[in-house]
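Just one protein chain is left out here, and the rest sit where they should.
In this document, chain identifiers A and B correspond to the written order of the chains, with residue numbering beginning at 1 in each.
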Amino acid sequence: MDTTKKTIIVFSGDLDKLLAAFVIANGAAAMGDDVTMFFTFWGLNALRKEGVTGTGTGKSTVQKMFATMLPKTPSNAGLSRMNMGGMGARLMKKVMREQNVDSIEQMRQTAIEQEIQMIACTMSMDVMGFAKEDLIDGIEYAGVATYLGEADEANVNLFI
Amino acid sequence: MDTTKKTIIVFSGDLDKLLAAFVIANGAAAMGDDVTMFFTFWGLNALRKEGVTGTGTGKSTVQKMFATMLPKTPSNAGLSRMNMGGMGARLMKKVMREQNVDSIEQMRQTAIEQEIQMIACTMSMDVMGFAKEDLIDGIEYAGVATYLGEADEANVNLFI
Partner (left out) sequence: MDTTKKTIIVFSGDLDKLLAAFVIANGAAAMGDDVTMFFTFWGLNALRKEGVTGTGTGKSTVQKMFATMLPKTPSNAGLSRMNMGGMGARLMKKVMREQNVDSIEQMRQTAIEQEIQMIACTMSMDVMGFAKEDLIDGIEYAGVATYLGEADEANVNLFI
């Protein structure tokens, strides 16, 4: 089997879109591909560390406001459609358990185990008010030039 | 003219995004390309059979709830922005008729006639509560591995 490369820009922090991103990424890695996930904007939520408030020192007031309003962990993410104050997301998580579909946290763990390269976009971290201590270990920090370098080596590049 | 291949993941079920997906897919097929459309999550609505309620036997309660809340056909889809309880979508369909732009159902028919490969994502069908009898004839059923195999052969891959 040839090893090829895939990149995914994870812009969305919605449960359903994160699910799609991790299913594609983990599927490609399982088939032997190199995979890079580049997390920007709302997608950074998928990398949040459990129990971190995101209102630490060195942030401006506006950054703290943003950090406070964002879902605290991936499992608190809403749906991109029909979220209905969180009910849609709870329904979808219930069906995922019924159908033995992994949770986002489990998929993220699988991604780490499959050595998928996970990069947090540093410009987005500035805009959204995320510091490195807010995010999980084992990820990289870089900007758009790094993404473009990875994308140039890949045969499939998606923006989710 | 060289034949090349295109794949489109149709994640969204919004009228405007479905329109974009079918215009690109049908345009590429008209230019002689092989095209694969892989319908996941809300995008599965684009494949719904007319007059099927989606609450048939063999589904869990939660799946039935999801199926009940989804638009019944592609022509009932809303807009991704400014839907305003359906008014935005009705306005857009009115302009499409005025401007002689095909409806989603007409574009889907053109896609079938142009032999575009339309695949329903089986994992999404489980999560969203769709059974094969809910969807139109002439489509295929597969998972992410099939999508990745098609994408590896394509020179343009989009996520819509």
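Definition applied: a residue touches a chain if its C-beta (ideal position, glycine included) is under 8 Å from a C-beta of that chain, and two chains touch if they have at least 3 such contacts.
These numbers come from a predicted model, not from an experiment.
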item: Interface residues of chain B (partner: the chain not displayed); value: 4, 6, 16-17, 19-20, 23-24, 27-28, 31, 33, 80-82, 91-92, 94-96, 98-99, 101, 155-160
item: Absent chain, residues of chain A that touch it; value: 9, 11-14, 40-42, 60, 62-63, 65-66, 69-70, 123, 126-129, 143-145, 147-148, 151-152, 154, 157-159
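The definition used in the following text is that only the chains that are shown with their structure count from here on.
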item: Intercentroid distance (Cα basis), chain B paired with chain A, Å; value: 25
